[in-house]
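Okay, structure first, notes after.
One protein chain omitted, others in place.
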Amino acid sequence: MPDRALGVALIGTGFMGKCHALAWRTVSAVFGGAHPRLEILADVSEESAGRFAGQFGFARATADWQAAVTDPVVDVVSITAPNGLHRPMAEAALLAGKHVWLEKPMALTLEDAEAMAALAAAHPGQVTMLGYNYLRSPAFQAALAMVRRGEIGRLLAFRGVYDEDYSADPGLPWSWRMTHREGGLGALGDLGCHLVSQMLALMGPVRALTAQTQIAMPERPSPEGMKRVENEDSALALLTFASGAQGSFATSRVARGRKCRLQWELHGAEGTIVFDQENMNELLVHRAGEAGFVRHLTGPDQPDFAAFCPAPGHNFGFNEQKVIEARDLLAAIAGGPNVGPDFAKGLEIERIIHAMARSNGQRMVLMDEEG
Amino acid sequence: MPDRALGVALIGTGFMGKCHALAWRTVSAVFGGAHPRLEILADVSEESAGRFAGQFGFARATADWQAAVTDPVVDVVSITAPNGLHRPMAEAALLAGKHVWLEKPMALTLEDAEAMAALAAAHPGQVTMLGYNYLRSPAFQAALAMVRRGEIGRLLAFRGVYDEDYSADPGLPWSWRMTHREGGLGALGDLGCHLVSQMLALMGPVRALTAQTQIAMPERPSPEGMKRVENEDSALALLTFASGAQGSFATSRVARGRKCRLQWELHGAEGTIVFDQENMNELLVHRAGEAGFVRHLTGPDQPDFAAFCPAPGHNFGFNEQKVIEARDLLAAIAGGPNVGPDFAKGLEIERIIHAMARSNGQRMVLMDEEG
Amino acid sequence: MPDRALGVALIGTGFMGKCHALAWRTVSAVFGGAHPRLEILADVSEESAGRFAGQFGFARATADWQAAVTDPVVDVVSITAPNGLHRPMAEAALLAGKHVWLEKPMALTLEDAEAMAALAAAHPGQVTMLGYNYLRSPAFQAALAMVRRGEIGRLLAFRGVYDEDYSADPGLPWSWRMTHREGGLGALGDLGCHLVSQMLALMGPVRALTAQTQIAMPERPSPEGMKRVENEDSALALLTFASGAQGSFATSRVARGRKCRLQWELHGAEGTIVFDQENMNELLVHRAGEAGFVRHLTGPDQPDFAAFCPAPGHNFGFNEQKVIEARDLLAAIAGGPNVGPDFAKGLEIERIIHAMARSNGQRMVLMDEEG
Partner (left out) sequence: MPDRALGVALIGTGFMGKCHALAWRTVSAVFGGAHPRLEILADVSEESAGRFAGQFGFARATADWQAAVTDPVVDVVSITAPNGLHRPMAEAALLAGKHVWLEKPMALTLEDAEAMAALAAAHPGQVTMLGYNYLRSPAFQAALAMVRRGEIGRLLAFRGVYDEDYSADPGLPWSWRMTHREGGLGALGDLGCHLVSQMLALMGPVRALTAQTQIAMPERPSPEGMKRVENEDSALALLTFASGAQGSFATSRVARGRKCRLQWELHGAEGTIVFDQENMNELLVHRAGEAGFVRHLTGPDQPDFAAFCPAPGHNFGFNEQKVIEARDLLAAIAGGPNVGPDFAKGLEIERIIHAMARSNGQRMVLMDEEG
């Protein structure tokens, strides 16, 4: 953990903006180390920026994000603005010499993501981190540790889904988020990338994939009448991993009743692990010889849980994942290894979701030809 | 239900043989109608046939299945012998003028299944029925009724798996069941065909699919040393249905800890239904406007359940599915509609699993070119 | 299993009547042994008796139960008539020299039960068996075996409930079943006695108890206006077992949404077992040192399951419990031990539920003063 207090700028005050703010406020109380200085909050208006700076405890407020990311008191920038702003904000921050904590997905297009990764590579002294918070949950970390210790043997298969229902209502109005130009990918960009981030951590690189996408509701109402939806409501894929293991993948934003069903199972030669983010405090694990699946509750035997609470079965929360992410970011800034995903690793995630978006079931895409 | 008592011959006394016997003994006590006459039991030896004829209550026993299927006292033949015998037995029974109740899968090869379907079509007065027992469960029937009543709206997606672990142990010896010539398909033939039977009932015809298969343990021990496994341990597929809906499909015989995980979910524009055969007495259903998923327990509001028990929450059993199947068979013989799957419908299932076996992820297979 | 075919008379054709009939038809096909002869079916009218005799496969029908229980072709009598008839029917059968299979509860009053147990004791050559079918389920038997093998160590506590909602609707009309004279006990007699039967098997004798009962809906509508309900809608109890272990007990017939929630957990010094009849095919088991609760699915490692099906995870059904009960009855008639509950053991169950009905929370009842 860093000895020196880092100056923080936060851009954005919505869902993820507040989540970053809470993480910055608590990371050192939970894990130790110098408390970050909450220096500048940037938002769309002076009024809103001022109001949230007070609430979140930032010293100053601004409606000028460029000023925020270049201010000398700032060491690290949290970017939680809409996806279309990710590239300009991240590039400005990198060029200003700042470390960057950027929400997913990296960018609207693969080209943008490639440019960002290239710029990050050109600034090796600055840490980049993408907000794949589900990688931090104690249950996920426990699953990953089981896999790495070989507890379920050679990996045979991955089966993963990430479903929500935020677009399931056919009456949901059309929005710019449903266009390629302003919204980028659909379910793959919002949800699928999270599932890819966990899949890569668990299974290693993807060798090939075949996918198909679906726009379940091709038109949405708008004040000007029905308008066309351009990006996918759902996507399905088959995968072959470099290891020889195989996998299936599904994501949907129109799955009625699903709220945060980031669910997967791993089949190993010696066992199976099952996870569902809607019950993020448990893993179901079966190992050869056991009578059935064992329900593992999160608890202080998981190191990152222990920092929050010494008692098992006392549920860890979604927001607390972000505190662990902040800890990982600070550790990398302090000179430790960057567990990522940094922009290079984020680009690998982007390549996979964009390959899925292009595949459309007609052919297998070989990932090593995708770079 | 038939007024006239039908004479029954049963071939086989293993898992499914006993299951058929219990169904024949109880179908009329449960549903009414004339009790079938249990005439002839055929098994591999006179001794075993005689012993099981006594236990199951058949009048005679034989080691000569040809004699059994041609005996004039016999009206209907239950075939539960190994898959390689399905074609000759079914053909002999059809040629002898008998109705045929045949366990799945139809045959070892698609060519065999085509020949059998052609022969059945040439004997339209004789009923054929395949043993897709999971189609009969009250929970499945309730789900199907919900779909048909439009309770979850236009169907958008199917996500299905059927996993077991009977071959998961790498030390499991090599067997002729693992060869193409004697065993036919692997997980697709044992398990996948059941999932296809439910998928077709729920979703309608498949327009196209892309699949890939995996032999997780390519060699198995035998007294002569390690021998090669020829058929698949698992398979994954993407599907497009004639309706425009999409789907994912997975099956494995090497999924540690899974015992009868025939699990699927249906995404409709107005709701979602989830089923898992390991909990065959419940459906999880969400409809737009409800606060979450509702756990429906099976009960007497499901007509086929009511014939067994008037009390909800009093679990229906696996074997009882077969009693309903027998009832459906008898109803068709008595002149009612054959809800099937008959051999024609069974061939459609075979075409799909064989298309999956051939696809190997490289190209999409259009099903209307498969016939 | 008996070598000699026994002649059976069945009284009653409702829920339990059909359940007995199915058990008599299949017990020997499942477990081997001579098939019982289904001789006489008795019901309230000649018409109904005749109709069900045909459906269930009985040779003769009668509306005269006295004639049925004394007929020389009859060896064993299944009594599934209303509770108020249990005593006269069981006594007539015993006096006629027959074995008796009687549905629970034994009788309307403790005095009736005592008289019946005394008569059974005076006919030691005749087998009595009470229909506590939940004792037979493979999952319950597996739990009992774990306890007896000491897998969860010294037993510390029992926590049990049996809840249903069949009387939860306040608009449910008044019925004679709600009176002491014709209905006997309420929830304790219908449901609670089942829970007591499992509790005694698992925990051994009760030393003392304190209970309180509740009539949640003291009046019910009838054609003559609102009428008073006399027997309890629910009951709660604390127990001390002879072993020193303690327990809690609850039963209700007015628990909205509960269909067959016969649920309990056992706390042992070295582990915990949890069961719920609504999921009768699983046990949740935790043993010291394990990471959490293990979900045990029923399967052929449980001997009574194996006789029905060789495949794990293929659900056992409610009705099949009764087939095992029939097997146990036949084994006792053939001279083996009677695993019961016979009338003597049944009287112990009656004493406990009647003590609960009388206790009303004011004092602890010492069970050895109850005999």
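A few remarks follow.
Chains: A, B and C, in written order; residue numbering restarts at 1 for each.
Note that contacts are C-beta pairs under 8 Å (C-beta built on N, C-alpha and C of every residue); 3 or more make two chains touch, one makes a residue touch a chain.
None of the values given here were measured: they were computed from a predicted structure.
The hidden chain, counted over the whole complex, makes contact with A, B, C.
Screening B:Gly225, B:Gly292 or B:Pro337 against the full complex identifies B:Gly292 as the residue touching the chain left out.
Contacts to the hidden chain, counted on chain B, fall at residues 282, 285, 290-297. Counting over the whole complex, chain C has residues 152, 156-157, 159, 161, 168-170, 208, 210-212, 214, 216-217, 234, 236-238, 240, 246-248, 250, 252, 254-258, 267-272, 286-288, 290, 292-293, 361-364 touching the chain that is not drawn.
On the side of chain A, the interface with the absent chain consists of residues 14-15, 18-19, 21-22, 25-26, 28-30, 32, 35, 55-57, 164, 258-261, 277-281, 297, 299, 308-320, using the contact rule stated above.
Simple rule for what comes next: only the chains that are shown with their structure count from here on.
Taken together, the touching pairs cover every possible pairing of the chains.
Counting the residue numbers used at the interface between chain B and chain C, over half appear in both copies, so the two copies meet with largely the same residues. With rounding to the nearest 5, the Cα superposition of chain A on chain B corresponds to a rotation angle of 180 degrees.
Chain B and chain C, compared by their mean Cα positions, are separated by 35 Å.
Taken residue by residue, chain C touches two or more other chains at 297, whereas all remaining positions touch fewer.
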